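See below for the structure under consideration.
Heads up, one of the protein chains got dropped from this complex, but the rest are sitting where they should.
Residue numbering begins at 1 within each chain, and the chains themselves are lettered A, B, C and D in the order written.
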Amino acid sequence: MSYLHRHPRLRLAALLSAPLLWLVVAYLGALTVLLVSAFWTVNGFTGGVVREFSLANFRTLLTEEVYRAVTLRSLGVAAAVTAICVVLAVPMAFFMAKVASARSRHWLVIAILTPLWASYLVKAYAWRILLANGGPIDTLLGGPGNGPGYGLFATILVLAYLWLPYMILPIYAGLERLPDSLLEASADLGARAGRTLRAVVLPILIPSIFAGSIFTFSLSLGDYIAVQIVGGKTQLIGNLVYANIGAANNLPFAAAIATIPVVIMVIYLVAVRRSGALEEL
Amino acid sequence: MTDTPTPAIRLTGLRKSFGAVEAVAGVDLEIADGEFFSMLGPSGSGKTTVLRMVAGFELPTAGTVELGGRDVTRLAPFERDVNTVFQDYALFPHLSVLENVEYGLKVRKVGRRERRERAERALASVRLEGFGGRKPSAMSGGQRQRVALARALVNRPKVLLLDEPLGALDRKLREQMQVELEAIQREVGITFVFVTHDQDEALTMSDRVAVFEAGRIAQVGTPEEIYERPATSFVAGFVGTSNVFTGDVAKALLRREGTFSIRPEKLDLAADDDGNGVVAEVVYAGPITRYVVDLDAGARAVVVAQNRHNGTPLVARGHRVLLSWHDDHIVEI
Amino acid sequence: MTDTPTPAIRLTGLRKSFGAVEAVAGVDLEIADGEFFSMLGPSGSGKTTVLRMVAGFELPTAGTVELGGRDVTRLAPFERDVNTVFQDYALFPHLSVLENVEYGLKVRKVGRRERRERAERALASVRLEGFGGRKPSAMSGGQRQRVALARALVNRPKVLLLDEPLGALDRKLREQMQVELEAIQREVGITFVFVTHDQDEALTMSDRVAVFEAGRIAQVGTPEEIYERPATSFVAGFVGTSNVFTGDVAKALLRREGTFSIRPEKLDLAADDDGNGVVAEVVYAGPITRYVVDLDAGARAVVVAQNRHNGTPLVARGHRVLLSWHDDHIVEI
Amino acid sequence: GCGGGGDSGGTGSGPGGMPVPKVDKLTALGAGEGAVNVVSWAGYVEDGSTDKSVDWVTPFEKETGCQVNNKVAATSDEMVTLMKTGDYDVVSASGDASLRLIYGGDVAPVNTDLVANYKDIFDGLKNKTWNSVDGVAYGVPHGRGANLLMYRTDTVKPAPTSWGAVFDPNSPYRGKITAYDSPIYIADAALYLMKTQPDLGIKNPYALDDKQFQASVDLLKEQNKMIGEYWSDYTKEVQAFKSGNSVIGTSWQVIANLTKADKTPVEAILPSEGATGWSDTWMISSKAKHPNCGYLWMNHIVSPKANAQVAEWFGEAPANKLSCGETTDKNHCTTFHAEDESYFDQVWYWTTPLARCVDGRTDVTCKDYSAWTQAWTTIKG
Partner (left out) sequence: MTLSGPARWALRVFMGVGLTFIYVPLLLVLVNSFNGDRTFAWPPHDLTTRWWAAAWENDGARQALITSVRAGLGATVIALVLGTMVAFAVQRFAFFGRDTVSLLIVLPIALPGIVTGIALDSAWRSVMGDLGIGKGMFSVIVGHATFCVVTVYNNVLARLRRTGTNLEDASADLGASPSQTFRFVTFPLIRSALLAGGLLAFALSFDEIIVTTFTAGPGVTTLPIWIFNNLFRPNQAPIVNVVAAVLIVLSVIPVWLAQRLAGPEAGASRT
């Protein structure tokens, strides 16, 4: 025991080895193999993977207009979903953390957590019904065809719906840590509520918002199921990866497409890490 | 009314309850323009709550708050010409020191140029020139405290509220800041309302002091009034140390009926075999030595004597001594 | 070695670096059995780090720690017969007060019955009978401090380390606890190593004091030695206030070459039109009044006088005064 | 060069130099291994857990002692992926998966002598391009169906008779047209072009050379502008027709039946051009860990009773002639045209497009399935 006491490095090694083995060897290793396979190709006749370095897949990605379009569309969807979630989550979390009584706060947290347990698919399907031609939303808006129907907008709406709790929770946690005295100081210095929100609350919440956005952004970027349910004929990057993964064994091409969200997310994470967001998740 | 100058702050019948807790139980108070006014009292006695009602963070349950003669009881904080230095400083962590100081001017739409200038000047006045670019997290406790002060002062409020601004500092720094605060107040001439639970601090810094007890003001007066003529035994006990004699002891010692208080430093001590007590303890404390004397009359008294002679005690433990005093120094309470 | 009693603690060449920071830069120290020993010094001077090496929370970079003559430098905390009272008390929030106090006995497998009994007794010794069932969060600051003390004392350690145990208390409570701590130490007779940055506290409570400066000990001695004969200007300035005169001022005033310190309470003040200075400021502070005098010789001096006469100052601001002193009180540093 | 037939036994190479990996078939049936891992379409392997009365697995397990572990795959592509893992013994592969499995060496030839019920299977299903190579059977046919044209009778007037209804750029149903969401749907366009633009020379909608392929893709890109949504699962399509989000598009008989059962006015027809369709085949893995149970399962699932149950539950035409007598709905075989060979003569069953043209052309290279997949991405945009 005192041996370990005298050798903190040994304690550190004992703590880190298993998790790192798991994450580096198992996860990063798998990921690397996948990404390497993006440089392979498939023989059109045998369907076998040709393990030779080739930029063919990436050439296709770069030259075919559709991949750029789908990438931009997916980025747009992810960004829009994130923006909607922020706009909804900040006031809700603010109400929960700073306005609601301690008792109702407890129940509000439960109310936000509960939907996480209702199946993702079931929720997406519920939206399909809501958005159907002549469905509840159409009815609310005055008749069949008045609602948004299925398509890009519906995709954004439903994804925002699905990931909203993942945005509320870190923002709520961030607000709980925000001392009331800062809000009071702002009011004391002459700022009204809106000003305080803009000049004090939001900037301090940036790491929490980024933390939430890691969920909303990445989950949207990778989704291929909700979009099939409510997206009309819309396709996103996830659909492309999924379409190619089994197709004619074209794992290499699927892997090549998969590098797009991977690169986007890694850039995003590295950028966001500087804000301290990774510690707010 | 018309011939006395309007007070900077007037509190009338001020009350505040939190559920069953009556935090402030009826406070009437006038604080003059330019005064350095302290609120002193034990924890939970309602000092902060009064301050928060003045600043506008809490609505009184009853009573009114007037600032410069205007009833502001129901106005929001940003509508009051008052600024606060918070106990935890409440500096905005995402803004630089300069931006913190500029904040109040910015929300009041003071031009960029003027803003910058005034903020720089305010920082200079708290001796923090050149620190404007730092984040608050890169400042020490004492420095942060001064930033908070600058941030409030730059708005040139009529009244500055300070809620135990020195509470978090260590003693050395604290004494230094006391001197600075006083100097600043004298310079800018605005009304300071200063909350503390440190009696020394209150006595040395203030023009007047209010002693709080359980949501009420037990006594208001100059430091001398409070210290030399405490109105109640609570005040006598809370502000400085007191020897309190009552009942038989008082009769035997002072030959008077009632409860009396006398300060340790007003007592004279001399070795005397015919004296009226025995030295039970001698505590050397640097500038002073404290003697605890067991009185023949049946109580203990503490005597404080300045160490004018290299720390060698006047009398040693176990010796008989004569305790004496001026009758003027006996305060009936 | 053999004829002097083994010290409770002996530190030899103790050093500790954190990266580039040398927190403790070579400390040699012996603390006798049963001593009330204080470590005094500004923030960051290494007091806590020394204590943590004695307790075993940090491994020294160099040097040894002996407890009762045994080298424990590389032993884990739970292998040392030392207990600590932490600055923030470090009470286990999930355990009741009684369970907190029982903790050390429980991990040493003391039987349930005995454990309970000893814990109850320890609580009684800090005057907390009947509080055993509460959670620490339901106790006031002073009460928590006493729980922490009981939790350490119940293990009957050879040495008790106290890291600014009174730092978080307000002044009134703090003074009360100082008295209690001293009484308890006298009663149980174990060695106390007490860290503080409050000079008053160190002076009044300790048998001996070590003054820390930047990871080293600047001076060790009795309170009188430290206060009356400071070894360096740092000690003179840190322990209490000092008037320090040097160069031309010293020559003009004291007619001596060098740097000299004299305590404010050793100075005599009398109104005198032919005097050697002018009163610049008079600060009433309850038991004492502080006078700041602008000396003709070109420096400021602070004079402290006990208020034996109802707070009316000896001299008013602006008057000429004569400052005088005994030459014995001038300390060359 | 491109040869015609190769030799039998799964050895040698296919036409176009495409080698068929040599995999031995089982020669004799041994004792069951106690378990069989199955990849199947939803509804093909029911053990009563979805509906108590729908269970042809439990009797099989009782009888053979082979515990059935079923994995439902959503698409043919997923089936291929799953079979490549080697974790599964048998699969209910559609024609767009079967060749990939054969040429990938993932499945073994089937010794039909060891499958007692094989003899009762409709001849129209045996030894077809999608389930055999060079006369060697690689599977046991399970059932079949056509991709029909379904429409809302209340909105789509006059009733369509041609696939032109979903390809006409001036369709009044623009925005409410639906299509099957899979690369294989390119064949539907090819079929339409085969009939409407004979000069393209399309002989088989699964064998498209560059020009033919491009024409099909272009047609679909035009069609995409009119599509409301693509469908891939049938709840989605039923619901879309019911709500009116879709009013016309490809469908399956079973979907049509369900939609009608929910009182939505729809009709499904086999248009004049004929249609694509599917015929599923049970295949056995070349790496099967439970080959004997696998054979027992293949025999069981095409037995008259079980095949009838599957066909009714899933909604397709059974493979076993004797099953038509076993269905609870006596009209089942009629509804699904089970015995109507002339109906199925118009059906081009899903076949995996290969670089070696499946129509036997040897002078050109055809677009393989991964090209189809990438094109499908482009079509959807």
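The rule is short, and it goes like this: a contact is a pair of C-beta atoms (placed from the backbone, for glycine too) under 8 Å apart; a residue touches a chain by one contact, two chains touch by 3 or more.
Not measured: the values here are computed from a predicted model.
So one chain is hidden, and I want to know which residue out of D:69, D:196, D:365 or D:378 touches that hidden chain in the complete assembly.
Final answer for the missing-chain contact: D:69.
Among D:37, D:94, D:147 or D:204, which residue is in contact with the omitted chain in the full complex?
The missing chain is touched by D:37.
If the hidden chain were put back, which of A:42, A:189 or A:221 would touch it?
A:221
Touching the absent chain in the whole complex: find that residue among C:10, C:47, C:118 or C:151.
Only one listed residue reaches the unshown chain, and that is C:151.
For chain C, enumerate the residues touching the unshown chain of the complex.
55-57, 76-78, 82-84, 86, 88, 90, 92-94, 103-104, 106-108, 151-152, 155
If the missing chain were put back, which residues of chain D would it touch?
37-39, 42-43, 48-52, 69-72, 74, 78, 85-88, 233-236, 238-239, 242-243, 258, 261-262
Which positions on chain A touch the chain that was left off?
Here the touching residues of chain A are 1, 4-5, 8, 11-12, 15-16, 18-20, 22-24, 26-31, 33-34, 37, 88, 91-92, 94-96, 98-100, 102, 105-106, 108-123, 125-127, 129-130, 132, 134-136, 139, 161, 164-166, 169-170, 172-173, 176, 180, 183-184, 187, 193, 211-212, 214-215, 218-219, 221-225, 237-238, 241-242, 245, 251, 254-255, 258, 261-262, 265-266, 268-270, 273, 278-281.
One rule holds in what follows: only the chains that are shown with their structure count from here on.
CA centre of chain A versus CA centre of chain B: separation in Å?
53
For chain D, which residues are shared contacts with two or more other chains?
Residues: none.
Could you pull out the residues of chain A that touch at least 2 other chains?
Correct list: empty.
Help me check something: in the complex, which residues belonging to chain A touch chain B?
So the residues of chain A in touch with chain B come to 179, 181-182, 184-192, 195, 199-200, 203-204, 206.
In their complex, what parts of chain C are in touch with chain B?
So the residues of chain C in touch with chain B come to 42-43, 170-172, 175, 197-200, 203-204, 223-224, 227-228, 238-240, 263-266, 283-288, 290, 304-311, 328-329.
Would you tell me which residues of chain B are touching chain A in their complex?
The contact residues of chain B facing chain A are 55-57, 76-78, 82-84, 86, 88, 90-95, 103-104, 106-108, 151-152, 155.
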